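A single protein chain has been omitted from the complex, and every remaining protein chain is retained in its original position.
Order of writing sets the chain letters: A, B and C. Residues in each chain are counted from 1.
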Amino acid sequence: MDPTHTTTRDIVFGDCDPAGIVYYPNIYAWIDGTFHHYLLQFGGHQVVCEAVGSVGFGLFETRARYERALRIGDRLSIEMRIVEWARKTVTVAYRGVVDGHVAFEGTEIRGFFEMRDGRMRAGEMTPLKTFLEREAAS
Amino acid sequence: MDPTHTTTRDIVFGDCDPAGIVYYPNIYAWIDGTFHHYLLQFGGHQVVCEAVGSVGFGLFETRARYERALRIGDRLSIEMRIVEWARKTVTVAYRGVVDGHVAFEGTEIRGFFEMRDGRMRAGEMTPLKTFLEREAAS
Amino acid sequence: MDPTHTTTRDIVFGDCDPAGIVYYPNIYAWIDGTFHHYLLQFGGHQVVCEAVGSVGFGLFETRARYERALRIGDRLSIEMRIVEWARKTVTVAYRGVVDGHVAFEGTEIRGFFEMRDGRMRAGEMTPLKTFLEREAAS
Partner (left out) sequence: MDPTHTTTRDIVFGDCDPAGIVYYPNIYAWIDGTFHHYLLQFGGHQVVCEAVGSVGFGLFETRARYERALRIGDRLSIEMRIVEWARKTVTVAYRGVVDGHVAFEGTEIRGFFEMRDGRMRAGEMTPLKTFLEREAAS
């Protein structure tokens, strides 16, 4: 894929479990972190939320498939790509790559929440999509 | 569902993100922890592995769907149930419940690995299933 | 010591590192979590902050000494005790105990912050001490 954004990290001892391979909840921390690292170029989560009148991103669903174990010393690239804008969700795909081999691939389905009639509700995605495209072009 | 095992925890400040709701990678740590807590009654991961000639459990795939935000002070019950034994995988379903409401549900597809011809390979599930059933009955 | 509050947890696989013992940053997560669990009886961090006109607790300093390795299956009790109220700090001591043996002991020095002249500053501890004592007595 042609990634929207990529982060890189070296796997260290503390990332791993007693089997010596990466503890899988860390993989979700890293894909979530890659998404938020992508937002930093637009000012970060808070600035993006304010620009589109949202109270925050939230997750509807996440998943990951593990293809190769990650071990201490591996240099991991995490590539993210926005793959679908639906009316009230955005789907973000991830791929973790070490030495040209896919270690995992994952997906997050995110919403953008707003307060309406005193309740948190999923908002329309159009303002966010427009904001990100305009900022990326500028 | 009729859970195989249940753990409980109170959500605290440090479990949450700047939006004040649980940081989702923690949910994976808690479902994984519930599975391993279930194994403790059989002696824990190491004893189970040795009993069936395995080098360790591994994950093929995980997923979760978030229905309600978890907040500070929520008392969360995490129910797990083994829902399918396939030839080389076991599927474990989870449900997070607060005050009778489902906060999330998730799934892990796990394998049991063995060394064969110098490589890690997914082993047959029958020895594990037999071991757990025999131990649970004793 | 006579603990102000105690929490308990069973150590699981995912709490441990490749050496098979607890990854030490988790110990800090658990002592911080014990402090915030203690606050839950007063309504939690947010309610306490509002009651005393603070924007939040913050840490000045933390430390821990490790006496025995924690392993999978250990049932850990974390005892906390408020050991000193100074003008602008409160010192909280912790002890982790497994089967009557001390596994670690630690300390947090916490402040309570307020906004003054547009800056975050450490506030006086008296309102907090008074609030906690009054609530504990009621």
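Basically, contacts are C-beta pairs under 8 Å (C-beta built on N, C-alpha and C of every residue); 3 or more make two chains touch, one makes a residue touch a chain.
Being a predicted model, the structure only gives us computed values, none of them experimental.
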Write down which of A:14, A:58 or A:127 is the residue touching the left-out chain. A:14
Of A:5, A:37 or A:129, which residue touches the hidden chain? A:37
I need the residue numbers on subunit A that touch the omitted chain, in ascending order. 10, 12-15, 29, 32-33, 36-37, 39-40, 43-46, 72-73
Since one chain isn't shown, list which residues of subunit B touch it in the complete complex. 13-14, 16-20, 23, 25, 72
Listed in rising order, the subunit C residues that touch the chain left out are 18-19, 21, 23-26, 28-29, 32, 45, 55-56, 58-66, 69, 120
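The rule is short, and it goes like this: only the chains that are shown with their structure count from here on.
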If you apply the touch rule, which chains end up adjacent to both subunit B and subunit C? A
Can you check whether subunit A and subunit C touch via the same residue numbers (shared by over half) or via different ones? same
Centroid from C-alpha atoms only, then distance subunit B to subunit C, rounded to Å. What do you get? 28
Please report how many Å separate the Cα centroid of subunit A from that of subunit C, as a whole number. 31
In subunit A, the residues touching two or more other chains are 18-19, 23, 25
